[in-house]
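Before any comments, here is the structure.
Shown here: the complex without one of its protein chains, the others still in place.
The first chain written gets the first letter, and so on, giving A, B and C; residue counts start at 1 in each chain.
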Amino acid sequence: MNGEQPSERIFENANVSLRPISSGAEKWLYRPIKCLDFGFVYLVDYMGNDDAIVQAARTSYGQGTKKVSSDEGLIRYLRRHAHTTPSEMVEFKFHCKMPIFVARQWIRHRTANVNEYSGRYSEMLDEFYLPEPFALKQQASENRQGRGDDLEPAVEQIILDLLKEEYNRQYGLYKRLLGFNLAKELARIGLSLANYTQWYWKIDLHNLMHFLRLRLDEHAQYEIRVFGEAMAKIIKDAVPISYQAFEDYQLYAMSFSRLELDILSKNQWPMSKEKVAETVSVIGNKREREEFLEKLKKVNFII
Amino acid sequence: MNGEQPSERIFENANVSLRPISSGAEKWLYRPIKCLDFGFVYLVDYMGNDDAIVQAARTSYGQGTKKVSSDEGLIRYLRRHAHTTPSEMVEFKFHCKMPIFVARQWIRHRTANVNEYSGRYSEMLDEFYLPEPFALKQQASENRQGRGDDLEPAVEQIILDLLKEEYNRQYGLYKRLLGFNLAKELARIGLSLANYTQWYWKIDLHNLMHFLRLRLDEHAQYEIRVFGEAMAKIIKDAVPISYQAFEDYQLYAMSFSRLELDILSKNQWPMSKEKVAETVSVIGNKREREEFLEKLKKVNFII
Amino acid sequence: MNGEQPSERIFENANVSLRPISSGAEKWLYRPIKCLDFGFVYLVDYMGNDDAIVQAARTSYGQGTKKVSSDEGLIRYLRRHAHTTPSEMVEFKFHCKMPIFVARQWIRHRTANVNEYSGRYSEMLDEFYLPEPFALKQQASENRQGRGDDLEPAVEQIILDLLKEEYNRQYGLYKRLLGFNLAKELARIGLSLANYTQWYWKIDLHNLMHFLRLRLDEHAQYEIRVFGEAMAKIIKDAVPISYQAFEDYQLYAMSFSRLELDILSKNQWPMSKEKVAETVSVIGNKREREEFLEKLKKVNFII
Partner (left out) sequence: MNGEQPSERIFENANVSLRPISSGAEKWLYRPIKCLDFGFVYLVDYMGNDDAIVQAARTSYGQGTKKVSSDEGLIRYLRRHAHTTPSEMVEFKFHCKMPIFVARQWIRHRTANVNEYSGRYSEMLDEFYLPEPFALKQQASENRQGRGDDLEPAVEQIILDLLKEEYNRQYGLYKRLLGFNLAKELARIGLSLANYTQWYWKIDLHNLMHFLRLRLDEHAQYEIRVFGEAMAKIIKDAVPISYQAFEDYQLYAMSFSRLELDILSKNQWPMSKEKVAETVSVIGNKREREEFLEKLKKVNFII
């Protein structure tokens, strides 16, 4: 129960079932992907596969879907047009272990089922997230929430030493309070957000993709992105057609606002840097203007 | 896609999977239970079993659950104390076909995933719910929404003939409007609530039990109760320990209000009919008083 | 209770409250907007305004939001980046009356609170949706669910006469069955989807905008779009800054897929019709290709 890898025994327990399987999901069952220093994600159970989405969609559209010849075409059509209900028919259950500050961001996704390890019932473990040196960054200057440039290596070492020392002290205090027989639900309150927790987390494919879209984003905090990437890896194998469509139409898609479309429609592209600067000046808001320039760069519309 | 029984072919598709199975659920996969005249419910897929609830609960409570010796004891404990999150870890997917007025009550349960047959895309079928004579009842007198006494057999026959005639006319009109090439989404608006629709419906065990609690109730409309009973049959086999606990602590439990408890605590039971009448008179509201008398009868507290 | 306009009395009931108000919302309170022949939408109550979104966002971002100078800038920033939780802090409650087939589409939006008129308790009214002639269209040929060309006026008249006749017969049957004292919950099953129902519907701004995005779309069924437009009118006045941002960044925005972006980035725009045809041919799926051409047209990228 303390989150170690599932025993080998479980792999012998192959069962015969009439349920549809996903061979891509099967290969990830009970195989933890290590995340950060003490964390992991592994697939505990799943329901459905790409076919389940087709099956549900064809029930809705009945004869009407004959036109879309292939299953792949249908799945891609559904995602392109944000017809998301069929992808709610696929479900995944993960066992995850993560620092509490990651868990706090994660739990904001409400459309999921959760059973978390409880510090009221059970002793918290002596496991605290200590970032790797590369993950330590300065506060971003242009962005109020993100990370910016590297720190000096010497400073990095000081920070890591300070954190390590603090974690030791915290856990020592915790054990000492338990030694006084203080109720566990109180003894834990001095433990930090870096302490690890774990949970079972069950979510449908539609909501998981929404989670991934937000948490794979470069603006997501690095420590939760690691978990997002682990789950993305599993999902990519479990529902390959859906995942490909997700990448094509959502993750790597780009949206242009009404005003941006208006500017696009009135000009020739690509455009010189100077002319672009002038052209986008109709966007009054500085931040919005910069975001538009960023998009123009991505499609090579600035030369 | 028009809801006929799944072909035999599907039964040959047994797969080997590392996932846990529920042998009770397996035997219901793709086996429709007939409901009303054209309706059915069958299990399309499922995830988890009684063990999955234990697994999730033990993650929460960790070492703290050692005290509850057996898995069965833990499941019963959880349900007795309305700790419902572990039972959200089990999921069921059904294919159901029902009259539209039943679907309208059903859909009010929001915590589920649905893909319904669409009359905008596909032709509606010539299938309308015609009650069996025993199901035709008079309006209840004491209850504004329910059914009361039987009707005269002759009246029953008249009603059935009238409905049958009306259904024929409605469907004839529908086909005639389609013959004019009127858009399907408009041609269907003259079809009645007795017309059949169908959907895939996916729900977790906790929410399914909430559904069953309301829809197995004697005050639920008979036509939806039939579907509730079909699903209850499947669930009983799929998660036998949980279902037993559900019956013991929810379905067949009885709750007493603050005032009722006060009356219970101040008297000796059982009590004579006359004394009861006097005793319960402190409950000012007539309806509430009658409901209390009903409960007292059920526990043989009136002699 | 049968959905007539709220009495004038209500307008005298102005109250003094410490709560923030939205002057734009106030003017729509209890003022029904007629929808279709017997339907309407009016605002019954609301909570919050554009400021409430700012207030919630500034709690999240604290000092971090100082950078975004104006409230309007913040609201627009939030919507541009799909930070939707602050807009969940605003709530609207509507009283709506609509044909049952519209209610059936509407209810699919699950994140809302609903109390619907019940045909089990109350008599259904003799109100059925009869489309206006302009709304009668042929089945679309290129799209399986939509409406296409006009019908012959003579055919339109035949259709309307047939529907009117059918509604009369249905309601006559309903009254006749009630005359037999058949339980209301059964007597109503022969009534059609064109019959009107009504409900109280409460939803937060975020979810309402999601509803509007889908239901204001040209592919939404005309009869529900009418209700979407009525609510959009109210919302536009109630939260003008948010609504403007919604239009700019969602309703009138356009998304390009990974492959489309790739094509955009490798070419010069606008492009001749012939060259476009060749260029887009790398998109294998015909439907997807046509959708891309549609977008290119909208931004004047085809000459």
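In this text, a residue touches a chain if its C-beta (ideal position, glycine included) is under 8 Å from a C-beta of that chain, and two chains touch if they have at least 3 such contacts.
Nothing here was measured: the structure is a model prediction, and the numbers come from that model.
Peer 1: In the full complex, which of C:46, C:249 or C:301 touches the chain missing from this view?
Peer 2: Hidden-chain contact among the options goes to C:46.
Peer 1: In the complete assembly, which of A:58, A:79 or A:184 touches the absent chain?
Peer 2: For the chain that is not drawn, the touching residue is A:184.
Peer 1: Touching the left-out chain: which of A:16, A:82, A:158 or A:303?
Peer 2: A:158
Peer 1: Using the touch definition from the top, which of B:14, B:282 or B:299 touches the missing chain?
Peer 2: Residue touching the absent chain, from the options given: B:299.
Peer 1: Which chain B residues would touch the chain omitted from the figure, given the whole complex?
Peer 2: Listed in rising order, the touching residues are 61, 64-65, 67-68, 73, 76-77, 80, 85, 108, 144-145, 247-249, 252-259, 261, 264-266, 268-270, 285, 287-288, 291, 298-301.
Peer 1: I need the residue numbers on chain A that touch the omitted chain, in ascending order.
Peer 2: 99-101, 104, 107-108, 110-111, 114, 118-121, 129, 131, 135-140, 144-148, 151, 155, 158-159, 162-163, 166-167, 169-170, 173, 176-177, 180-186, 188-194, 221
Peer 1: What is the set of chain C residues that contact the non-displayed chain in the whole complex?
Peer 2: 1-2, 10-11, 13-21, 26, 29-30, 44-48, 52, 55-65, 85-86, 88-89, 91, 93, 95, 113-118, 120-123, 198-200, 202, 204
Just so it is clear, only the chains that are shown with their structure count from here on.
Peer 1: So, comparing C-alpha centroids, which chain is the farthest one from chain B?
Peer 2: Relative to chain B, the chain whose C-alpha centre sits farthest away is A.
Peer 1: Suppose every chain is reduced to the average of its Cα atoms; which one is closest to the average of all protein Cα atoms?
Peer 2: If one averages C-alpha positions chain by chain, the most central is C.
Peer 1: Same residues or different residues where chain A meets chain B? The copies count as same if more than half of the interface numbers are shared.
Peer 2: The interface of chain A with chain B is built from mostly shared positions.
Peer 1: So, what's the distance in Å between the C-alpha centres of chain C and chain B?
Peer 2: Computed from C-alpha means, the inter-chain centre distance equals 31 Å.
Peer 1: I need the residues of chain C touching at least two other chains; which ones are they?
Peer 2: 108, 144-145
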